[in-house]
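Missing here is one protein chain; the remaining ones are kept as they sit in the complex.
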Amino acid sequence: MDILLQSVVNGILAGCIYALFAMGLTLIYGVLNFVNFAHGELIMWGAYFLYIFISEPFSLPLVVAVFPAILCTVFLGIAMDFAVFRPLRKADRLTLLIAAMGLSFLLRNAAQFFWGAEVQTYGLEITRGYRYLGVSLTANQILIIVVTVICVIGVYLLFFRTSIGKSMRAVSDNLDLARVVGINARRSIRAAWIVSAALAGTGGILLALDTNLNPEMGVINLVKAFAATLIGGVGNLWGALLGGLLIGLAENLSVLVISPGYKDAVAFAIMVVILLTRPYIVTGKRMD
Amino acid sequence: MLEIRGVTKAFGGIRAVADCTLSLEGLAISGLIGPNGSGKTTLFNIISGLLRPDGGQILFDGVRIDGRPPHRMVRLGLIRTFQLSRVFAGMTVLDNLLLAPRGQHGESLRSLAWRRGAIRRQEALNREKALETLEILGISRLRDEFAGNLSYGQQKLLEMGRAFMTEPKLILLDEPAAGINPSMIRTMIDTIVRMKEAGGRFFIIEHNMDVIVELCEKIFVLDHGEKIAEGTPEEIQSDPKVLEAYLGG
Partner (left out) sequence: MTGYCVAPRPSSLRRTQGYASLLGAGALCLRPFCEAFAPPASCRALTGERMDLLLHLCVVIAIYSIFAMSLNLEVGYTGLFNFGHVAFLGIGAYASALLSLAGFPFFLCLAAGLAAAGLAGFLLSIPALRLQGDYFGIATLGFGEILRLVFQNEVWLTKGPMGLPGIPKPEMLGVRFESLPEYLGLAVVAALLTYLAMGLVTESPFGRALRAVRDDETAAEILGKNAFAFKTRSFVIGSVFAGLAGVLWAHYTSFISPSDFTLNETIVVLLIVVLGGKGTRPGPVVGAIALIFLQESLRFLRLPPEWTRYLGPMQQMVFGALLVALMVFRPEGIMREKRRK
């Protein structure tokens, strides 16, 4: 029973991180109508930016280093849009996706260029977990939950209580109509990238805190984020949140029955099931 | 011929087609008219297999075709064109036409491996037919031009010619005269007549009343998804229900 409960808790923890990834991904999908194949690298670079700021020559304490790290990730996101995705706004689907893949390849190898392919950590001591009701939670893990809750509240406030949030929702709904009504699409798009990158960076940092850093960490997390996005419906932020939690739970509960080596495949399997059983995503309308 | 019985289709509460029943038996060219949003194109989409009806049946030469996938319609002899012309812009006019004939051996991988001679002969035959069709359409000189470089009217003509090359029993034309200039409309009408004389049968959606009246033996009128009238052009033009549908709401 203890194992089951621990798995559930681990699942929620992982799910929080996936939720952050998925919310960022679904936001861009909603506003710009494409899957940002480089989202995984925003996640990865978020983690590495923090690594930069806690190492020489900055040597900032972790809590302080988070801010410049997230800021850098946001700049990276905006730069990605400015340099690659904006010129391709009117391009066809394939061109856009290939460009995103090229970008993700570039960013992955840039990280490998600077830090090599080996796994890194933030070098924090392993702390013992607190025990509550038979479950073990380390301080880091409590941090994950707290940060996620803060982010979710922040996203809610942004989208439903500010005018820029309303604009983003309008643009997500129908870009052309939003423009006609006078909404500044460019500002909304930039805001979407800021939020998406911030969420990705935050999630990446939390993930690296809980596990480790390596240049390839973005790839499989892109697949998981996409699976979570699908569960909740494209462009749906709360759906992405739910999707992330579900994927986290499914993953951690699955290791009770399948080999841990395939844990990463669980999200993919879920995604395949969804794609095959929800025809309105699969084929769209029969006529276009 | 085509027979539609009690077909209905709704999109999330909005009735696009409601209990539509009509028959094209014995008609060479028939028309389908109605105000905007009356469900004409939706009906065409249902007939051609792009949409599944919520209820009712569609029969073609006595065989039920509702629910069949679109690519199976051609071999029954049913084909359609689109309101906004859908030629393959990146291919030449000739290639567009060469795509059309049914039962091309060259499209089968097995034949590509073993029956190259037969494929070559069939291609040559199809090429002849395509050149003839270009003559009928009057655009022979555009043979090697990329379809995307044609004028809109020429594209619609090409699309019609392409449909004709599938040797269909019935061609559904969706607004053939829309968006093209009057001289081209005359060409369009003449081409349709020529195709009719060569054995083609048409079911035409049109807003241009002159075209409809000149070509059609019988006209069906839809309003808000329902068939409100059917008859000869004279009967339709003097039917008060039809006038009300167009002028009223």
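Note that the chains take the letters A and B in the order they are written out, and that residue 1 is the start of every chain.
Rule of thumb we're sticking to: a contact is a pair of C-beta atoms (placed from the backbone, for glycine too) under 8 Å apart; a residue touches a chain by one contact, two chains touch by 3 or more.
Here the structure is a predicted model, which means the values were calculated and not measured.
Seen in the complete assembly, the chain not on display touches A, B. The chain not shown here is touched by just one of B:1, B:91 or B:136, and that residue is B:91.
Of the listed positions B:119, B:136, B:178 or B:193, the one in contact with the omitted chain in the full complex is B:119. Residue A:103 is the one among A:23, A:76 or A:103 that touches the chain missing from this view. Taking the complete complex into account, residues 34-35, 37, 83-84, 87-88, 91, 93-99, 101-110, 112-113, 116, 216, 219-220, 222-223, 226, 259, 261-262, 264-265, 268, 271-272, 275-276, 281-284, 287-288 of chain A touch the chain not shown. Contact between chain B and the unshown chain involves residues 48, 50, 69-75, 79-80, 82, 86-91, 95, 98-100, 102, 104-109, 112, 119-120, 123-124, 127, 146, 148-149, 162, 166.
To be clear about the criterion, only the chains that are shown with their structure count from here on.
Distance from the chain A centre to the chain B centre is 48 Å, each centre being the mean of its Cα atoms.
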